[in-house]
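The structure's right below; bear with me while I get my questions together.
The other protein chains are all here in position, but one chain of the complex has been omitted.
Labels run A, B and C following the written order; every chain starts at residue 1.
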Amino acid sequence: MELFLMAITTGIMVGSIYALVALGWVLIYKCSGVLNLAMGEMTLIGAYVSLSFYSMGIPFLPALFLSLIIGLILGILTERIFLDKLIGEPVLTVIMVTVGLSFFFKGMVELIWGTDTRVFTPPVFSIEPVYIGPVIVGQAYLWSFVAAIILLIIFVCFFKYTRWGLAMQATADDEMAALSIGVSARFVYAAAWAIAFMAAGVGGTLLGNINGLNISVGYLGLLVLPAVVLGGLNSVPGAIVGGIAIGILQNLAGAYLDKYFPGGIKEIAPFVFMVVFLLFKPHGLWGWERIERV
Amino acid sequence: MAVSNAIKEQDVLLEIEDVHMSFGKVLALAGVSIKIREGEIHSVIGPNGAGKTVMMNIINGLYMPQKGNIYYKGKKINKLKPYKRAKLGMARTFQKVEVFGGMTVLDNIRLGRHIHSKSGVVSGSVYIGKTAREEVEHRTFIEEKIVDLLEIEHIRNKPVGMLPYGLQKRVELGRALALEPELLILDEPLAGLNLEEVEDMARFIIDVNEDENWKVTCLLVEHDMGVVMDLSDHVFVLNFGNMIIDGTPREVQSHPEVIKAYLGEEDLYATRR
Amino acid sequence: MSTTWLPCGVYHQNYAKDHAWWQTKFIKGKMIMLFIILFVVIPLFADSYCLSVCNQVGYTILGALGVQLLIGFCGQITLGHAAFIAVGSYTSTLLILEFPWPKIMMDYGIAYPLSIIIAAVVAGLWSVLFGLPSARVKGFYLILTTMAAQFITVDFIITQYVSQIGGRGQAFSLPPGTIKVGPWIIDSDFKVYFMMLVLVIFCVIIMVNLLRSRVGRAWVAIRDNDISAEVMGINVVKYKLLAFFVAGFIGGIAGAFWISNLAAISPEHFPWFWSLWLVGVILIGGVGSIHGTIFGSIFMVVVMEVLQLAIMPLADIYPKLLMDFLFIKEAVFGLAICLFMMFEPNGLAYRWWQIKNYFNLWPFSY
Partner (left out) sequence: MQQGDKTVQNKNKYGIEITKDLTIPKLFYEKARKYGKNRVAMREKEFGIWRPITWHDYLENVKYLALGLLSLGLENGDKVSMIGDNRPEGLWAEMATLCAGGVGVWLFQDSLIDEVKYIIDHSDTKFLFGEGQEEVDKAISILNECPKFEKIIWDDPKGMRNYDQDYLISLKQVQQMGRELERQQPQLFREMIDKGHGDDVALLFYTSGTTALPKGALLSHNNMLTMGKHLMAVDPCLATDDYVSYLPFAWIGEQMMSISCGLQVGYTINFPEGPETAQNDIREIGPHVMFAPPRMYEQMTRTVQVKYLDATWIKRKLYELSTRIGYHVADLKFQKKQIPWYWAFLDWLAYIVVQKKLKDHLGLSRVRNAYTGGAAMGPDHFRFFHALGVNLKQIYGQTEVAGISVVHRSGDIKFDTVGHPIPETEIKITEEGEILTRSSSVFLGYYKNPEATEETLQNGWLYSGDRGFIDDDGHLVVFDRTKDVFTLRDGKPFSPQYLETRMKFSPYVRDSWVIGDKREYVTAVICIDYSVVGKWADEKKINYTSYQELSQLDQIYQLVEEQIHKANKDLPETARVVKFVNLYKEFDADDDELTRTRKLRRAFVEKRYHDIVDALYSDNDNVHIDTTIKYEDGRQAQINTDLHIRKVKDCKLTVS
């Protein structure tokens, strides 16, 4: 029972980070229709940037903030340089551009920061564990969870209540309508990428705080995919639920299945789950089946 | 109408019986029945959104009706997949052409020969012997029976996507004919064609229906009343999921509701005149 | 685009000739020249390094053919093809190392060729397993399932279980002399080269023939318009799975072939990167074109080699570069894909076609 609760709690906490990144992913898809496979590398960049600032002696929060700004700039640049030209191209082309981007980013990260695991020194969060009832949780997990939740709330509020957020939603729903109320689609695309880049950066930074930072943190970008499949590609609440669900699933699998399938079951479980899930619900949990007209 | 699995009338090729189909809350077909006899041209007319295409999709197997039965040659085929129905001898064309734009005209028509060829992966990959022979046989069939009939000699090696719309429709008909079907479903074969092309297409339909080589039963969905009345042996009038009348062109033309609904609106259907 | 351009005065009196591969003397001459270059000139004059680059190209072609078949001809996007290559490799390796072959078969070099066939079949079946979702799933969701194939197969099953067989640890070493085809022990680039040629030519012929016969047309129909294809009497699910099988089959051949070039195999030889690389190859070469597969393979391998050659001298001045080459390779690959997608989305094959057309239509434009 304890093991179960442990797994659930850790799952929710890690899952909230997944949810944050998944949110960025869904945002890009919703606004510009791009299926982004470079999400993992975007988390890496954000994480390494904040780590660098932190190592330079800047306190954690300002460092994180600086990395957000860098993420913003990079997001806009990426969209302007690479994705802008591809509007209307076939899906495969766009996907492969994001794949290309992911390699480009990864290569650059490796060139700049190397492949060794780095940790935030001094540790940002105390290593003292916290007791929540019978469950023991690392402070890093807890604070990450808190941070992720705060950010999620901020993002959701941003969409619901600010002019820009509403504009982005309008574009996602109907580009022509958005244009008619004076919202530039190009602006929205860029904004979506900028926000996604920032969200990924925060997610990466938080994850880096938990396990230390190396290239494998980019794996997060892949874990996002089962999460969005579960939640439906274009649903913001779906992304949050999906992210947390994947976190839980992963930790449960790690807790209970590892002894039967030693090794990487924790990493593989979300994908196995995804394949099986798709066999039964080929259009995701909240996705819909289109009636094909002839 | 009593549902029975008893052997249906001999010459009825296809029968649909009390078919219901709805999408969500929208009722597309509310209990439609039709009998198509061998050798006839049976037209389905009705305003846009009357459910004509839905009806064709059900006959064809693209949609599964929620209620009702479909019999083909006396056998119930409710659950049969489209490709299996194709093998039984059903072919169709689509309202807006669904040709394979990147392929040449010949390749498009060759695709229609799919069910008549047997070569599999192994013989296909070596190509010598069986496959090569089969390819030549099909080519002969296509050239002698279809290309010649449809007068598309001059475009046989052109990619279909680059052809004008009228020719694409012709190629699509050719592809459907390549199946050597017994029942040919033509979904608005004349839509979007100019006067000359309409004449050609109507001629092809008659040829296919009457010619010794073909003798294909045709199920025709069309807006062009003039052509429909000229070509058809029977006309089925559909209005928002319900049948108004199913009879000979003369009966249909004199039916009060039909007159009110369509024939009065001269200009709606007389766009090409 | 699709029919060959024939010069004036070439005409056919029967269909067999009209369906033939090489219809003019010029093309026949060109192909004979190509074969002479491949079988005589290159082996005679190329040094070991060149041959190894050629082998790399051949391996890439074999790998990319399956990807091309799935993506380019059947419209089923796959991002996990390295898994099937890995299955081929491991099947062949395990068969050679673990299977109690009769001595005669080992001595006469039958074991390895046989293992290639078995590996191909196993890889094909494994591929069908992951193709099963394609019956229901389309587009992006299918991409995800093929990605899952990669992780499940390579990162989980092979790394965690298959690699443990025989207790050798991570890598299976292939002792010299185990890879034997007939009387020849495949132990040099030179011999690998010939094996590569035979296999590449064999697979290309299979692909081309399939594409001009019933099966290939069905695939292309599914790619272009699956509803229309189904109405034509094509069993869409069956043909999709068939495409997965053939793709896996060729992938298996690629994998089983590649062990002849390696001293040891480990899961690191089949990373996700390799799957993506193969997709990149066909995108750069041209989707939906056999030529494209070959052009893309040559282009990518050669570009990377040239990059390496360019960086080597710099490494004397700045030694870290040598270590960083892997990363540079990744970044360059990524950038290349992006640029190609942006500026040459139809790939090299289209360029090639345009150039050919330019001269075919010479001195006019149409």
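Things worth noting here:
Rule of thumb we're sticking to: a contact is a pair of C-beta atoms (placed from the backbone, for glycine too) under 8 Å apart; a residue touches a chain by one contact, two chains touch by 3 or more.
Quantities reported herein were computed from a predicted structural model and do not represent experimental measurements.
Although it is not drawn, the missing chain touches B, C when the whole complex is taken into account. Touch with the chain that is not drawn comes from one residue among B:40, B:143 or B:233, which is B:143. Across C:7, C:102, C:182 or C:319, the residue that sits in touch with the chain not pictured is C:7. For chain C, the list of residues touching the undisplayed chain reads 6-15, 17-18, 359, 361-366. Residues of chain B in contact with the chain left out of this view: 106, 139-140, 143-144, 147-149, 153-154, 156, 195-196, 203, 207, 210-212.
One rule holds for everything that comes next: only the chains that are shown with their structure count from here on.
Geometrically, the chain at the heart of the complex, using CA-atom means, is C. No other pair of chains shares as many C-beta contacts as A-C. Measuring from the averaged C-alpha position of chain B to that of chain C gives a distance of 42 Å.
Residue positions 294 of chain A are each in touch with at least two other chains.
In chain C, the residues touching two or more other chains are 227-228. By the touch rule above, chain C contacts chain A in their complex via residues 71, 77, 79, 130, 132-133, 136-141, 143-145, 147-148, 151-152, 155-156, 159-161, 227-228, 273, 276, 279-280, 283, 287, 324, 326-338, 341-342, 345.
Residues 60, 62, 81-83, 86-87, 91-92, 94, 98-104, 107, 110-115, 117, 119-121, 124-127, 131-132, 134-136, 139-140, 157, 159, 175, 179 of chain B are the ones that touch chain C when the two sit in their complex.
Of all residues in chain C, those touching chain B in their complex are 1-3, 14-16, 18-19, 205-207, 209-210, 212-218, 220-221, 224-225, 227-236, 242, 245-246, 288.
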